[in-house]
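With one protein chain withheld, the remaining protein chains of the complex are depicted in position.
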Amino acid sequence: MNQIVNITIDGIECMAQKGQYIVDAAKDNGIYIPTLCNYPGVKPRGSCRICTVKVNGRLMTACTTPVSENMEIINEDPELADLRKAIIELFFIEGNHFCPACEKSGNCELQALAYRYKIMVPRFPYAFPQRELDASNPKLVKDQNRCILCKRCIRGIHDEKGRTIFAYRRRGTHVEIGVDPKIGKDLSDDLAQKSMDICPVGALLVREKGFDVPIGERKYDKQSIGSDIEEKR
Amino acid sequence: MGKPVVATTSLAGCFGCHMSLLDIDERILELIDLVEFNKSPINDIKKFTKKCDIGLIEGGCCNSENVHVLKDFREQCKILISVGECAIMGGLPAMRNGIPIKECLEEAYINGPTVLNNTEKIIPNDPEIPIMLNKVYPCHEIVKMDYHLPGCPPRADLIWEALVALITGNEMKLPYEVVKFD
Partner (left out) sequence: MKKYTQKVLDKYHHDKTRLMDILIEIQSEYGYISSEVITIIAQDLNMSEVDVEQTISFYHFFSMKPTGKFSIYLNNSAVANMMGRNEVAAAFEKETGIKFGETTPDGLIGLYETSCIGMNDQEPAAIINNRIFTKLTAFRVKEIIRDIKEGKEIEKMFSASFGDGANRNALVKSVVSNNIRKIGPILDPDYKVGEAIKKIIKMTPEEVIAEVKHSNIRGRGGAGFPTGLKWEFCRNAEGEKKYIFCNADEGEPGTFKDRVILTELPRLLFEGMVVAGYAVGASEGILYLRYEYKYLENYLEDILKAAREKNYLGKNIMGKNGFNFDIRIQFGAGAYVCGEESALIESAEGKRGEPRDRPPFPVEKGYLEMPTVVNNVETLCSVVKVILNGGDWYRSFGTADSTGTKLLSISGDCRNPGVYEVAWGFSVNDILEMVGKSGNVQAVQVGGPSGSLIGPDEFNRTLGYEDLATGGSLIIFGEHRDLLEDVVLNFMEFFIEESCGSCSTCRILPTVLKQKLEKILNARGIAQDIADIENWGKFLKASRCGLGQTAANPLLTSIKNFRHLYEEKLQTAKEYDTGFDLSAAVKDACEVTHRIPNI
């Protein structure tokens, strides 16, 4: 049987299921906590840090921290807003995000968060790194320029034997995503599509697809990310 | 008090942002009532004839001339605005940024599929030609920029709202639909 715990988010009293992650508890209560590396049905990893909240005064990632009785959570204050803005900006300067030329533009979660946080220009200088465009896979194109290293593909996409098709390579500033040359080659159409869907940005694309929804009708053209959650309040 | 003076230029851009400015349609008549244009491709004034209040910069800096023009604008204008993705982050021209300049020039003038008659393998180097920079720079990484209007191009409404807000001193309205990066 599910046990109910009482928590507060920005002073609002909420009920949540014991063991539920803060992000999900907030969502059930109509409160949006921004996420990027989190994906429904995939084990959370807390790597993008965008969902950082204050739990009893400490910075914690809401996607990995389970709720507990009387937990006091701050989701909105100037410090957190600035932190989240900074994180979004960091992603933009770290890679090469040419939104005007991207198939995912309008449906991209990173871009949508930048819209939500009204980012006009990053405060950090652009790195313009040299990144790999891997078009060797017959089904998928991997564009490292756009990748934000959220690990959603690593955690969420496996073959029938449970092996991962995507993985990190190297470490630190050199981290990139590798696509398995052997099992990746025999990717089914279904899994290729899933890979593209699980990617929050335009780093994984099914070949010969893209730009199929006209500007104005894309996911985040008119509605801000998270507004669907907030509507339920 | 005279009307605020506006100057505009396109650096490493495609003039799409200027086109978007024209896209304010009939409001252009209002704009002409509100401001006076100085150096700008819109009226073809080539040189600053006086200090300006607002400078609109389209495009990033890809060569030495862009840098000089931008610095000139910074000196002549009280407020400088990056208009569009290229001014803000280099835009599509910056897609060359990961590629060594040698490769870029050789592709353009020697090895590219559209090169037909360059048997002597000449890369233009006349002293009159601006020198390319090692990468395309966002404007704010060269000089101080005061405001940024994203979009490719920025929506006409965004440019309009920004100009009106600056001129009238009112707060700028930023409806969700008008701030886009594409």
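Letters are used for the chains, namely A and B, taken in the order the chains are written, and counting of residues starts over at 1 for each.
Heads up, the rule we're going with is that contacts are C-beta pairs under 8 Å (C-beta built on N, C-alpha and C of every residue); 3 or more make two chains touch, one makes a residue touch a chain.
No experiment lies behind these values; they were computed from the predicted model shown.
> Among the options A:Phe91, A:Tyr115 or A:Tyr220, which residue touches the chain absent from this view?
Counting the whole complex, the residue in contact with the absent chain is A:Phe91.
> Which residue, B:Pro113, B:Pro127 or B:Gly169, contacts the hidden chain when the whole complex is considered?
B:Pro127
> Decide which residue listed in A:Gln17, A:Thr164 or A:Gln223 touches the omitted chain of the complex.
From the options A:Gln17, A:Thr164 or A:Gln223, the contact with the absent chain belongs to A:Thr164.
> In the full complex, which residues of chain A touch the absent chain?
Its contact residues with the unshown chain are 44-50, 52, 59, 61, 64-66, 83, 86-87, 90-91, 93-94, 123-125, 127, 148-149, 151, 159, 161-175, 178-184.
> What residue numbers in chain B mark contact with the hidden partner chain?
64, 67, 100-102, 105, 123-125, 127, 131-135, 137, 140-144
In this section, only the chains that are shown with their structure count from here on.
> Flag every residue of chain A that touches chain B in the complex, lowest number first.
Touching chain B: residues 92, 96-102, 105-106, 111, 114-115, 118, 120-121, 125-126, 128-131, 215, 221-224 of chain A.
> Where on chain B does chain A make contact in their complex?
It is residues 82, 85, 88-92, 94-95, 97-99, 135, 138, 140-141, 145, 147-150, 152, 174, 176-177, 179-182 of chain B that touch chain A.
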